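Have a look at the structure that comes next, please.
Then we have chain A:
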Amino acid sequence: MSEQFEPKIVAFVCTYCTYAGADLAGTSRLKYAPNVRLIRLPCTGRISPMFILKALQKGADGILISGCHPGDCHFTHGNYHARRRWMVFRSLLEFTGIPAERVKYSWISAAEGVKFAELINAITEDIRALGPFVQYHGLVEETQSQVSL
Partner candidate 1 sequence: MSTIDLTGKDSLRHQLEESTGNNYHCCYQCGKCTAGCPAGAFMDNPPARIMRLVQAGAIEEAMRSDSLWYCVGCQTCTARCPQNMDIAGTMDTLRSIAIEKDIVSEDRSKKLVAAFHTSFLNNVRKYGRLQELSLVNSYKLRTKTFMQDAGSGVKMIMQGKINPMHNIGGKASVKAKDQIEKIFEAALKHSHHPAPKRRPVKKEFAPRAPFSIRPGMTIGYYPGCSLSGTAMEYDVSVRKMCSLLDINLQDIKDWNCCGATSAHATNHKLAILLPARNQALADDQGFDYVLAPCAACQNRQVTTRLSLKESPELRAEIRSITGIEPTCRAEFIGVSQLLESLDPEELSKRVKKPLEKLNLACYYGCLLVRPMEAMGFDDQENPRKMESLVAALGANPVEWAFKTECCGAGLTLAQQPLVEELTHEIAKNASLNGADAFVVACPLCHANLDMRQENMRKRFGDVKPMPVYYISELVAIACGADPAEVAVGKHFVPALDMVSKL
Partner candidate 2 sequence: MWIVAARCQVLIPVIIAASYKNIVTMAKIGVFICHCGENIAGKVDTSRLVAALEDHPGVAVSVEYKYFCSDPGQESVKRAIRENNLTGVVVAACSPRMHEATFRKACAEAGLNPYLCEIANIREHCSWVHTDSDMATEKAIDITRSIVEKVKLNNTLHPIEVPVTRRALVIGGGIAGIQAALDIANAGQEVVLVEREPSLGGHMAQLSETFPTLDCSQCIMTPRMVEAAQHPNIRLLTYSEVESVDGYIGNFKVRIRMKSRFVDTQACTGCGDCYTKCPVKKIPSEFDCGLGKRTAIFTPFAQSVPNNPVIDKANCIYFKNGKCKLCVKACKFDAIDFTFEDQYLDLEIGAIVVATGFQVQDTAMYGEYGYGKYADVITGLQFERLASASGPTAGKIRRPSDQKEPQHIVFIQCAGSRDPSKGVRYCSKICCMYTAKHAMLYTHKVHGGKTSIFYMDIRAAGKGYDEFTRRAIEEDEASYLRGRVSKVWEENGKLMVRGVDTLLGRPVEIAADMVVLATAMVPQPGAKEFAKTIGIGYDEYGFYNEAHLKLRPVESSTAGIFLAGACQSPKDIPDSVSQASASASKVLALFSKDKLEREPVIASCNEATCAGCWGCVLACPYNAIEKKDILDRSGRLVKQVASVNPGLCQGCGTCVTFCRSNSIDLAGFTEKQIFAEVMGLS
């Protein structure tokens, strides 16, 4: 009996909204899938596309970027920059063949513990359905193999 595939998902979140929302989910003792690892950043504006690629390189099957709702960013407009960056990055991802469904974007505020839990569960199932990101992981192995000259 094969074990169910457990996706690995890395989430880059901002401290003031989504991280706080995740904390609220915790204090409310909501239950959600354990497949996500949160990387805390001060603001989504800090999130570089390189982090996403690094996470995929490390073996992630899915990525989540989540920050404050438009208008509510603790640093006034870091999240707008993040969103614009994300638009461009998505086109780049599609161009390179990385399915855009594996990299997700959301707004979650510090008061939205329930939404956070629901989102994690939904994303886990989405990525589970897509399966492990073998193409990318295969590429990484290739680049890490010894070069013979």
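The set was built so that all candidates are chains of the complex that A comes from, given by their letters.
As a convention for this text, contacts are C-beta pairs under 8 Å (C-beta built on N, C-alpha and C of every residue); 3 or more make two chains touch, one makes a residue touch a chain; residues count from 1.
Everything numeric here is computed off the predicted structure, so don't read it as measured data.
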Original post:
Thinking of the complex as a whole, which of 1 or 2 is in touch with chain A?
Top reply: 2
Original post:
candidate 2 touches which residues of chain A in the complex?
Top reply: 6, 8, 10, 15, 19-20, 22-23, 25-27, 29-34, 37-43, 45-48, 50-51, 54-55, 58-60, 71-72, 74-78, 81, 85, 110-111, 117
